[in-house]
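This is the structure I have questions about; it appears just below.
Every protein chain but one is kept in place in this view of the complex.
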Amino acid sequence: MHESETRTVILGVAASDSHVVANHLIAHALRAKGFHVVNLGTCTTVDEFAEAHAEYPWAEAVLVGSLNGHAYEDLQDLPAARARGLLGCPVVLGGNLSVGSRKDASHLDRLRALGVDVILSDPALLPATLDELRGSRSSGPVPVSSTAA
Amino acid sequence: MHESETRTVILGVAASDSHVVANHLIAHALRAKGFHVVNLGTCTTVDEFAEAHAEYPWAEAVLVGSLNGHAYEDLQDLPAARARGLLGCPVVLGGNLSVGSRKDASHLDRLRALGVDVILSDPALLPATLDELRGSRSSGPVPVSSTAA
Amino acid sequence: MNDSAPLPGPSGLPSHDESVAYVKELGKPTSAEVLRSARSAERVALQPRCGVGSHAQMMTLLRDLERHARPDVLSLTIDSHTRLKRFENARAVLLQNPADLNGYPLVTHGWERGRELNEAVSAPLEIRHGSPDARALFRTAVASGITSFEGGGISYNLPYSKAVPLAESLAAWQEVDALCGDLAERGLVVDRELFGTLTAVLVPPSISLAINVLEAVAAAREGVRCVSMAYPQGGHFEQDVAALRAIPALAARYLPDSVEVHAVLHEFMGVFPRERANAEDLILYGALVARLGGATKLITKTYLEAYGIPDTRANVDGLLLASRANSPLLGFITLDEDRIAEELEWILQEVAEIVDPVLAAPDLYAEIASAFAAGRLDIPFSASRHALSEIIPRRAPDGAIRYFATGSLPFSGHTRKRNARGLASAGAGSAGAGLGDMVKGLTADINYFLNVFGESPAPPPS
Partner (left out) sequence: MNDSAPLPGPSGLPSHDESVAYVKELGKPTSAEVLRSARSAERVALQPRCGVGSHAQMMTLLRDLERHARPDVLSLTIDSHTRLKRFENARAVLLQNPADLNGYPLVTHGWERGRELNEAVSAPLEIRHGSPDARALFRTAVASGITSFEGGGISYNLPYSKAVPLAESLAAWQEVDALCGDLAERGLVVDRELFGTLTAVLVPPSISLAINVLEAVAAAREGVRCVSMAYPQGGHFEQDVAALRAIPALAARYLPDSVEVHAVLHEFMGVFPRERANAEDLILYGALVARLGGATKLITKTYLEAYGIPDTRANVDGLLLASRANSPLLGFITLDEDRIAEELEWILQEVAEIVDPVLAAPDLYAEIASAFAAGRLDIPFSASRHALSEIIPRRAPDGAIRYFATGSLPFSGHTRKRNARGLASAGAGSAGAGLGDMVKGLTADINYFLNVFGESPAPPPS
């Protein structure tokens, strides 16, 4: 696995979703911390994330934002991609992850079942989360459900 | 029965009740129509109404206002007074006749059961009602439940 | 807690010292403290009217209001048997059907239950009632640890009873005020709220404020340290704002510095629109008047006002809507300050013309009684025989409340002319008009907000 001097992450917003303000801010903030951010922007399908990861295989994580409530539907292709050996890095998801105002925990479970590794709500926690993921990665397999949400 | 040239009515507000604005207006309005109004004002018990009727036996009716919701409690002594042969004229009641915002018809029934002859909501109907009562009186007994409410 | 259980018998009341200690241990602020902190935070404290006959239901009502609307002060509105000391009637109805009571019969329930209510919520309680002689009720309230008590020898007599002489009610309230003075010395400041709302309908601001001033001066002399002067929203914006702003000016002029004075607004207390949307417009309007007039506290109404005592949900909704007036986002509103200043000047002038002669007399209480007997003091639509109700208020074309007849009030020619001028254009003043016309005009003035909203003046279902 290639390790560059600057740490790389892939960032994007889920396939049916055009909410982009947080995406802009997260990209800026991670760049200010020295990350190389490959920002795929809004309306990014799982395939596009996978292509980007193939292009930047040293990327530490794929960071997906989803605000419009369609996270589950938009990540339907994640298990298939993983089955094809793609997107071998942790997938971190954040935003507003289901439709409606009263959220129960089950919608997070079904996202984890799709293969989402970490669910975060506060983007300020991203750098620490990335550090932790890198730590656990060098010592073992990707943690399956560490979460700060 | 004594019949004076000017028609007389007895007016007052129920025993526990001090709401007096409508009482003032009704008195003014009936006087403007030529009635002699014996206005007993607020907080008038059944006994006081009965005394006034004894003093003005030619009064055509006793007009009772009740706004605070206590009409039923405040007229508890009406059956006893009637039993003693007092208040032989029609008793007309108007106002806000029970406690609470959603009224059902039963509270009117129990007032009629106490001996209230007419329940009116709009004081503008008083002159016509008094005419009608006088008409039916000269031809027969007091009507027991004519109502415009 | 169980209304079908026997009511507690008349029981010995605890001493003032015990009650003061109880309030300290209660672990909640007094009304006076709540008012002080609302004022320093520049927000309007909110308070609903609420009172039901049953103790269990009263507990539930207070808790529900607190949980859903977080009012700053909660009311125990007392039933109208109790306020007339018809304690036996209150007891009879309570035992038979507590829902028939239009308020909570505290004396009948007793002070131990009063403490239960007090402990059930974190907002302080105020007793709202209408008793010409409130001594028994006051003692029960203090024993219950209740820190705010409404009323006064004039304001809880004339609008509420028919035949109680003023000398009697003034003496009873002098005792209540003196008890407050005693409590203050023992470390408990009771908020004494004066009921300047009077008969609520078309009350000229200077009448409301003059009665407030007289009662406040009397209370201060007995040692009362926290006075809330209440004014009923009349419906004309600049006039109402000016009336609220007059309160601190009057306090500065007539009361010692040692007395804290708060302005309280009653949301409109006259004929309310029946349609919910219209009623809510009026509720929000009232709350904005309170905020912009600098009131410390607002007594709220509900969209069911035209129908009867509201249910809890409506009461909560009324509080929540009114609380929008405390929004930090209303700084953009500017007012017609010139117009307000003009009204303020007029109001202060009229109040001075009414109260200065009374305050100059050697015996305040005797002078109040004889001034009312002579009409030098007066209120419109008195429920009592002991006020002449010679004054007749009307609305000017802009909605402001003016004197159509000033009766025997000792007004200057200037004041009388100004009022007549205000009404002249209304055509209200046509001296030749008959009684019928006058009643019609007055009725239209009373139905003012129905007209604003285009509702017919048909009365609500009885």
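For clarity, chains are labelled A, B and C in written order, and residue numbers in each chain start from 1.
Simple rule for what comes next: a contact is a pair of C-beta atoms (placed from the backbone, for glycine too) under 8 Å apart; a residue touches a chain by one contact, two chains touch by 3 or more.
Keep in mind that this is a model prediction, so the values were computed, not measured.
J.: For the chain that was dropped from the view, give me its touching partners among the shown chains.
T.: Hidden chain contacts in the full assembly come out as A, C.
J.: Given the contact definition stated above, which residue among C:Ala252, C:Leu330, C:Ala366 or C:Leu435 touches the chain not shown here?
T.: With C:Ala252, C:Leu330, C:Ala366 or C:Leu435 as choices, the missing chain is touched by C:Leu330.
J.: Which residue from A:His36, A:His70 or A:Arg134 sits in contact with the chain not drawn here?
T.: Of these options, the touching residue for the absent chain is A:His70.
J.: Just the residue numbers, please: which parts of subunit A touch the chain that's not shown?
T.: 16-21, 24-25, 28-29, 31-33, 41-44, 68-70, 72-73, 94-103, 108, 119-122, 149
J.: What does the interface between subunit C and the hidden chain look like in terms of residue numbers?
T.: 237-238, 277, 280-282, 284-285, 320-321, 323-324, 327-336, 452-453
Keep this in mind: only the chains that are shown with their structure count from here on.
J.: Please classify the inter-chain touch graph. Allowed labels: line, ring, star, complete, other.
T.: It is other, because the touches fit no line, ring, star or complete pattern.
J.: Could you work out how far the Cα centre of subunit A sits from that of subunit C, in whole Å?
T.: Averaging C-alpha atoms per chain gives centres 61 Å apart.
J.: So, what's the distance in Å between the C-alpha centres of subunit B and subunit A?
T.: 79
J.: When the centre of a chain is set as the mean of its C-alpha atoms, what distance in Å lies between subunit B and subunit C?
T.: Computed value for the inter-centroid distance: 30 Å.
J.: Residue numbers in subunit C touching 2 or more other chains?
T.: In subunit C, no residue touches at least two other chains, as defined above.
J.: Among the residues of subunit A, pick out those that touch two or more other chains and give their numbers.
T.: Answer for subunit A, listing residues that touch two or more other chains: there are none.
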